[in-house]
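Left out: one protein chain. Kept in place: all the others.
Letters A and B name the chains as they come in the text, with residue numbers starting at 1 for each one.
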Amino acid sequence: MESVLLPELQPAGRSAPGPMVPERFRVIERRQETADTWTLELEPVDREGGLRFLPGQFTMLYAFGAGEVPISISGDPRVVERLVHTVRAVGSASGAICRTAPGRMLGVRGPFGSHWPVESAAGRDAVIVAGGIGLAPLRPVVYEVLSARDRFDRALLLYGGREPEQLLYAAEFEEWRGRGLDIVTTVDIAPAGWPGRVGVVPTLIQRAAFDPAAAVAFVCGPEAMIRFSAEALIERDVAPDRVHISMERNMRCAVGHCGHCQLGPAFVCRDGPVFTFERMRSAFTLREV
Amino acid sequence: MKAMDALIAEMPAFAGLAPAQLELIAGCATNVRAAAGEHLFREDQQADVFYAIRHGSVALELHVPARDAVTIDTLHDGDLLGWSWLFPPYRWEFDGRAREDTALISFDGVCLRGKCEGDHELGHELMKRFAQVIIARLQATRLRLLDVYGVGAPA
Partner (left out) sequence: MPSADETRLLERERFDDLLQALVARGYRLVGPTVRDGAIVYDQLESAADLPEGWTDEQEGGTYRLHRREDKGLFGYAVGPRSWKQFLWPPRVRLWRARADGDGFEVEPEPSAPSRDAYIGVRSCDLHAIASLDSALRDIPNPDPDYTARRANVFIVALNCWQAGGTCFCVSMGTGPRATSHYDVALTEVVEDGRHYFLVEPGSDAGAEVVSELPVRDAAAAELAAGERAVEQAVAGQGRTMDTTDLKALLYRNYEHPRWDEVSDRCLTCGNCTMVCPTCFCTSVEEVTDLTNTETEQVREWDSCFTMDFSHVHGGSVRSTPRSRYRQWMTHKLATWGDQFDTFGCVGCGRCITWCPVAIDITEEVAAIRATDSGGPEAWPKGNQ
């Protein structure tokens, strides 16, 4: 298959009949990633073909009677037959979604939101910076970069988590390395013998092997991790408009109608979740915006 | 083989020092190697040296009763390692163990402390550089205290 970058791939747009009504999907596979996180692979029940999406977009996942939550798409944008989500069970709705056994249904609205501008890193260094479950919305970037690896100069994944057992997709790392992705992992707490690093992600950025003048960075994780990682990138002279981040707010309707996810001038669901750090800088320094 | 002062100048913490200062420091430095798994120092031992890592990595470890050894931090190419030599009681706080075959520059702390006492300009310069390293390490530690992955992680 010819490797072409994504710009020609457009999202399918809103789901019929109207953006607030979910489509039915069936869970085909479900596997546990960490103590509280599961990956679900879904197939549509009512539509022909799958959901086309761009890296970084999210859907609203609905578990019958338990509610709806925004979840990033973590699958390969080129494999649209299956919709892949990695979900952390932190509340009643996300818990119910994680417990949905293969064969059972979930509701899906979407895909929604802005995307990681992977194409803007062509001919440059793609620097993927992830913390914890923040690798889930970045995995489509990994797939996209590796699908056309020769289009990029360096390709680097800097990935941090709390403990080694909490790092996602570790089983895929060897394959990714084989296809040309440099991966550096770090954790906050490690037993002796852990082969990765111990320390925080921003520390990795200080010495990571990339050219700041050529780098395009994609950063996702807990908000504090995003902030200090973006600052470390800028400290190394990466341009703030080439540091892309994914924000989390209370996304409810996902189409800008409900107001819950407003963050300054933006509705995160519609104008984000992916923004340049330059645009969102105040979100990290002003209290309670 | 490069001269010691040239090797030291390649370490980020010593970049930009005057040639005369590099030469003074080089007088207290030797190249050392540690094999994978080898301890460079152990908790509570006399700390009369510090290191700069040329290639490789070193884990700082702490033994906690009823738990396996915990890795407090890992240090890598270009990092400085150790500041227990700076102030009394000059004892290591942690174990330092090479995680792979590691090449380091070892600095004689007693020698360097003496040179700093005799040349306050050098002493001031080195203290500024150590302070930067220590602050960076402290900030990173503070970030870890946030335990950012515990709650509030994005879905």
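Worth a mention:
The definition used in the following text is that a residue touches a chain if its C-beta (ideal position, glycine included) is under 8 Å from a C-beta of that chain, and two chains touch if they have at least 3 such contacts.
Because the structure is a prediction, the values reported are computed rather than measured.
From the set A:I28, A:V84, A:M105 or A:A214, the residue in touch with the chain omitted from the display is A:M105, counting the whole complex. Contact between subunit A and the absent chain runs through residues 14, 17-24, 26, 45, 64-65, 67-68, 90-91, 103-105, 107, 248-250, 252-253, 255-260, 262, 264-267, 270-271, 278-279, 281-282, 286-289.
Simple rule for what comes next: only the chains that are shown with their structure count from here on.
Once the centre of each chain is set as its mean CA position, subunit A and subunit B turn out to be 36 Å apart.
Interface residues of subunit A, counted against subunit B in their complex, comprise 69-72, 87-88, 90, 94, 131-134, 137, 161-162, 166, 186, 188-192, 194-195, 197-200, 202-203, 206-207, 220-225, 228, 246, 248. Taken together, the subunit B residues at the contact with subunit A in this complex read 57, 59, 61, 68-74, 76-78, 97, 99, 136, 140, 143-144, 146-150, 152-155.
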